[in-house]
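Apart from one protein chain that is not included, each protein chain of the complex appears where it belongs.
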Amino acid sequence: MGLYEYSWIVLFAPLLSFVVIIFGTRVGDMLSRPRVAVATTHAEEHAVETHGTHGEDHGQHGEDDDDDPKVPQLTQWAVVSGYVGIAIMAIAAIYSWILLFYSAFVPSSMPANGLNDIFSYNWFNQGATGSYVIAFHIDHLAIAMLVVVTTISLLVNIYSQGYMENSAGYARFYAYLSLFAFSMLVIVFAQNFLVIFIGWELVGLSSYLLIGFWINKRAKPEEQRPSPATASMQAFVMNRIGDVGFIIGIMILFANTGTFDFQKLAVDVTHMDKTVLTIAMILIFCGAIGKSAQFPLHSWLPSAMEGPTPVSALIHAATMVAAGVYMVARVFPLYLVAFPAAFLVVAWVGGFTALFAATIALVQSDFKRVLAFSTISQLGYMFVGLGVGGAEYGPGPGMFHLFTHAFFKALLFLCAGSVLHGLHHATHREVQDMRQMGGLATRMPITAITFLIATCAISGVPLFAGFFSKDTIIGLTLERGNWGLYIITLFTAGLTAFYMLRAYILAFGGTDGKFGGLWGGTYRGEGEPHESPPTMTIPLIVLAIASVVAGYWFGFFDYLHPGAPALSFGSIFSDGLTYIGIVTAVVGLVVAYVMYARVDGAKLHAAVENNAVLRTAHRILYNRYYLDTLYDWIARYLVLGLAHIAQAFDAYVVDGIVNGVASFVMFLGRDVRRTETGRVQSYMIGFFGGVAVLAAVVFVLVTYVR
Amino acid sequence: MILATILFWVFAVILVGAALLVVGLRNIVHSAIALVLVFAMAAGVYLLLDAEFIAIVQILIYAGAVTILILFALMLTRITGQPTTNPSNRLWPVAFIISALVGLCIVLAIMLSPHAVSDVSNGASQLPANINNVARIGQLLYSPSAYSYVLPFEIASVVLLVAIIGAIVIAREE
Partner (left out) sequence: MGLTLYHFLILGAVLFCIGLYGAIAKRNAIAVLMGIEIMLNAVNVTLVGFSFFNTVKPYATYLTGQIFAIFIITVAAAEAAVALAMVIAIYRKRNTVDVSEINMMKW
């Protein structure tokens, strides 16, 4: 019991770290840069941060300096910031692992519904109508997510030491990472919708800050890449669009039951009208669509790749985008009470998105973008898992895939970061295009091996983590009789295997590499890339181990939803469907291998270009089904058009009314005063005129109104 | 009482005509003379109504004092070089209409309202025969009996005093 009581330490530790860094060590960092110019405004502060102070050796003050400003040597304060972040995150991670083992091996320590009010703050009490409490609670679901968040956060913090070396915004980066960790933990620990919404928005904020970390970086329209500032705005706004549905759903629930608390809701919604409840749950899922980048609010995730790669790994692979999944899992009892339509919506949106994103990922040439679409696709799988779980399995399948996915996706992104870091060093430019990589395996062996392990995990190769989680979901869809979803998820698994191996071969292999093109080959870029420092490779290795091992927690479903059937080798390998899944994955891998390791790149390119069908298909997929163009058109013409109309309305109608009132008053003043002529005779005219009128009125009244 | 009727119409026509002259003539001194005629004819009307004292007082005060006063004032406020000394102002059509309307209203009120008077007979015949108008008015004004107008009389004298002093004060040369 005691362990759980103090679990708020995990929640508030990153907040402490954030405060310490922002107000302490970063200030020290700012002040201790050589030849200090004390900044007085925010803009100046950023100028000091990015360009150092006057008199620094600007040297090659080229485009790159503005994009990713560096300092020749990190100050002590900056280094301390890094250590503060890492240390505190380590404490949180260790505590959460302890909690995990404690709750797993001593199941009686936690009551069935979890422990409420670990930390509770009565925010606003409206008496009979409702009380608004900031409350946090812990249960098995929370602990499972906690482990994921803190572990990956810790690994990313350690990784950032190497990736963000000599960056001018080093301290700021760690501050934001801590802020993000805190926000995510608010979501994890939330006991009611209020708190989860607060955390939701905080996470959006952190994402905004971190995506737009490189403030002055410019857009690259030739590569279809926006500037980080634009991308961060896009992420935030798309999130917000999803939040509209989210808020409306929450409000519907509150209006009908009078409470935000999850556990009270789980009881109260049984008395609610089911149609209303179903609508509310679908609307709440809209929030998850926005946060977890499902169709149609998916466009922000590829743009979010403009942020530093550790950010992509932490936020846009493992944790923040999983917040949507977590939230749906959290309100799973409510979904159980609603009509099955709610689950179906969740599952189908997820399934469609999975297929949609996988097809786009097939042809992308930007390394991180392939991974971004892969994330969208895997998130779709998670939602499918949640949708088909039902009362028997609970949120288990979806959450299990979240659990394993976090590890191997973070690993994939960190490997990508390692590659980009190495290429940046080699070419002194930012290189993200896979067409300029190739054969990196011999130059960056550790990265290559871990990437390969992650590829196997995500493709669903047996005995790796992804296999267990993904195939469970695919099997469940058929078990529920949903043939459409089954075909979709199965086909997408094949596509996933294909594009992941394609990415691997394009980056690390080549037609003339060892092991038949899988290891090394010709390097199509410039310079000599080399392996990353241990501070970056060690997290890779740790995550690689996790990608294999994490799948073996067979009791996961029971851990989350007592009474759910457990996985076991026997049940998996005796089921014929499993083999169909394995075969699909292998087919995808083989096709990718043949196309990219055996066939020459130029011949492949020519074959696609010459065939009209393939060419148009390629173009459509490359341009992401032109959805981004559509969104741009909508924003530019519909939204801005409405804004212009509103502005015209404001200028002409509203201001017109106000000015009209003013001019009417002026008219009164200017023209009515003319009646005061100062001449008694004109007054007498009015006087006797009034007498005449009154007399007439009285006459009429007296004679006729008798 | 045919004579009375004829006299009435004579007096009335001249009265109204003179009043129109007062407001219509362009020379203000001519207007003042017409005003005298107005006062005189009014006195005649009073005589018809068995109010001799009022008639004489009208001549004395109005046609005598007030007219002289007006003429003196005209003399003292002479402005040479004017085309007309009794012009109308800009709003005279409006004034015409308004006066006509007011007149109409009063006439309507007169014709349509029921009065508690007889419109035929001569009320003055109810007076005791041997008291003439002056004596009667004197009785009403000065008698110490229950019903008298002695208080308004006294106040009227104060009014006159104030008017005298006021006129002197206002018209003083500084």
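When the chains are written out, they are named A and B in that same order, and each has its own residue count from 1.
Everything below uses one rule, namely that a residue touches a chain if its C-beta (ideal position, glycine included) is under 8 Å from a C-beta of that chain, and two chains touch if they have at least 3 such contacts.
In this text the structure is predicted, and so the values were computed from the model without any measurement.
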(message) Considering the complete complex, identify which of A:12, A:132 or A:688 is in touch with the unshown chain.
(response) A:688
(request) Can you list, in ascending order, the chain A residues touching the missing chain? (result) 673-674, 676-681, 684-685, 688
(message) Need a quick check: the contact residues on chain B for the chain that isn't drawn.
(response) 1, 4-5, 8, 12, 15-16, 19-20, 22-23, 28, 31-32, 35, 38-39, 42, 45-46, 48-51, 53-54, 57-58, 61-62, 65-66, 69-70, 72-74, 76-77, 79, 85-92, 95-96, 98-100, 102-103, 106-107, 110-111, 115-124, 126-128, 133, 136-137, 140-141, 147, 149, 152, 156, 159-160, 162-164, 166-168, 170-171, 173
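Note that in this section only the chains that are shown with their structure count from here on.
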(request) Would you kindly tell me how far, in whole Å, the mean C-alpha position of chain B lies from that of chain A? (result) 102
(request) Could you pull out which chain B residues touch chain A in their complex? (result) 89, 91, 94-95, 98-99, 101-102, 104-105, 108-109, 112
(message) List the residues on chain A that touch chain B in their complex, please.
(response) 681-682, 685, 688-689, 691-692, 695-696, 699, 703
